[in-house]
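In what follows, a single structure is set out as structure tokens and then discussed.
Here's a slice of the assembly, chains where they normally sit.
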Amino acid sequence: MHTVREKQKLLARVRRMKGQVEAIERALENEAGCGPVLHLIAGVRGAMAGLMAEVVEDHVRSHLVDSAAHPGALQEEAVEQLLDVVRSYLK
Amino acid sequence: MHTVREKQKLLARVRRMKGQVEAIERALENEAGCGPVLHLIAGVRGAMAGLMAEVVEDHVRSHLVDSAAHPGALQEEAVEQLLDVVRSYLK
């Protein structure tokens, strides 16, 4: 998204997730049992929730306020309260 | 929270939810089957998610920026994108 470093971090997460989806594909092709397949799916779900939480955090910190035009307008304590809720729902 | 009207709306929701929890209590006391009890629990869960979404929305709109000190700093489009995500997770 916003900085080269953040973008690389998010891309690494997404590529790891693609590998996890491919592992589900292989498990199904190889007739793995339900237990292993359910665990693999739960893993992708967790990874997806983590990615969502990270993009939401970037979004809140970078886009809710144009910080060039309104420096210091975003209230850090309120942001933290919001992100606490987001993280507790996205795990 | 923020305005008398919002507070009354939130209180009405919470009181309705208390009634729903009492209905679960009665169902258990009366040895209702699992099916009805599971439906009642799902109902409270939905109500709770709706309350959470409403408080989060109030919080984002009222507290992320001190609008007296920084009028117009909160970017409406970015707020809507954030609340879309919150609502889709809290239903």
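First chain written, first letter: the chains are A and B, and each begins at residue 1.
In this text, a residue touches a chain if its C-beta (ideal position, glycine included) is under 8 Å from a C-beta of that chain, and two chains touch if they have at least 3 such contacts.
Values in this document were obtained by computation on a predicted structure and should not be read as measured data.
Asks: May I ask how many copies the whole complex comprises, since the file places only 2 of them?
Replies: 4
Throughout what follows, only the chains that are shown with their structure count from here on.
Asks: As a quick test, compute the distance in whole Å between the mean CA positions of chain A and chain B.
Replies: Computed from C-alpha means, the inter-chain centre distance equals 23 Å.
Asks: Under the stated contact criterion, what part of chain A meets chain B in this complex?
Replies: Listed in rising order, the residues are 52, 56, 59-60, 63-66, 69-70, 72-75, 78-79, 81-82, 85-86, 89-90.
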